[in-house]
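Would you mind keeping the following structure in view while I ask a few things?
What you see is the complex with one protein chain gone and the rest in place.
For chain A:
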C-alpha cells in the first residue's frame, strides 16, 4: 500500500511537467501581444517601460528559454509573478478557498444526485421514474452548460431571487448552491446513467436472491446490498468527473463572479498572463491527480476483493 502510493506520487511528476509545458505552449500561442493587452487598445506606453517589462518577463526570448526560466523559478518554489505585478502564489492563496468550496459543493451535489437518481431509475426500470431520469439526463447533456449557467442565474437569481445573482459575499453554502448545481449538472448525466446501469446489473445478481431469501426489507436489500455494490464503478467516475468540474470552474466562476482560481484564469487568458494561467492550471492538475489517487484507495475499501498490494 505504502509503495503503491509512493509510485503514484512519483508518476505525478512527469505528468505535471508535461502539463505545465502544454499550458505554457497554449498561452504562448495565443494571438496578440501580452504587453499591448495589458495596457489596452488606446493607451500609449513609453518604449522604455515596454522594454523593461519585456526584459523582466523574458518575452523576447524563444519559447524554450522562457519555459526554462519558468521551471528554474518553480524549482526555487517561485511560481512567478503576474504581469500586474502580484506574485502568483499570492493570487492562489487568495483564490483557493472559493474554488475549494465551489468544487466540494458541486462534487457533493453530483454524488448525491447521481446515486439517488441512478438508483431510482434502476430499481424502477421501464417505469415513469426511469424514463424521466433518462429524458432529464439527455436534456442536460444536450444543453451547453454556460447556457444553463446564464439561464439559472437569470431565473433563480434575478427573477425569483432565491439565490445571490453573483459574487461570493453571501458565503458558503448560499453563494455556492446555484453555481455548484450548474457545475454538477454538467457531469451528472453520465454518472447518473452509470449508476443506473450498475444498479441494474447488480439487481440480477445471485446475492440479491440471498438477501431476499433472508427476508430483509426491500429498502435494506436495495441500499445495503445493491447500491453498495453498484458504487464501485460510480466512484471511479466521480474521480474523473472532478477533472471536468475543475475545468468548468473557469467559466462558472467567471459567470457568477466568484473570485476563485477559475476566475483568475478567466480574466488572465485575455491578458495573456502566462504565469497566472500556468501556475493555477498546474495546481488544478495536481489536485485532480491527488483526488484520483484517493479514489483509487477508496476503491479498495469499497471492493475488498481488489485491495491494493
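The definition used in the following text is that a contact is a pair of C-beta atoms (placed from the backbone, for glycine too) under 8 Å apart; a residue touches a chain by one contact, two chains touch by 3 or more; residues count from 1.
Convention: contacts and distances are computed from a predicted model.
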Its UniProt record identifies the chain omitted here, from "Assimilatory sulfite reductase (NADPH) flavoprotein subunit", "Deoxyribose-phosphate aldolase", "Aminomethyltransferase" or "Oligopeptide/dipeptide ABC transporter ATP-binding protein", as "Oligopeptide/dipeptide ABC transporter ATP-binding protein"
Missing-chain contact, candidates A:19, A:229, A:264 or A:292, resolves to A:229
Touching the hidden chain, out of A:139, A:220 or A:290, is A:220
Touching the unshown chain, chain A contributes residues 205-207, 209-218, 220, 224-225, 228-229, 232, 302-305
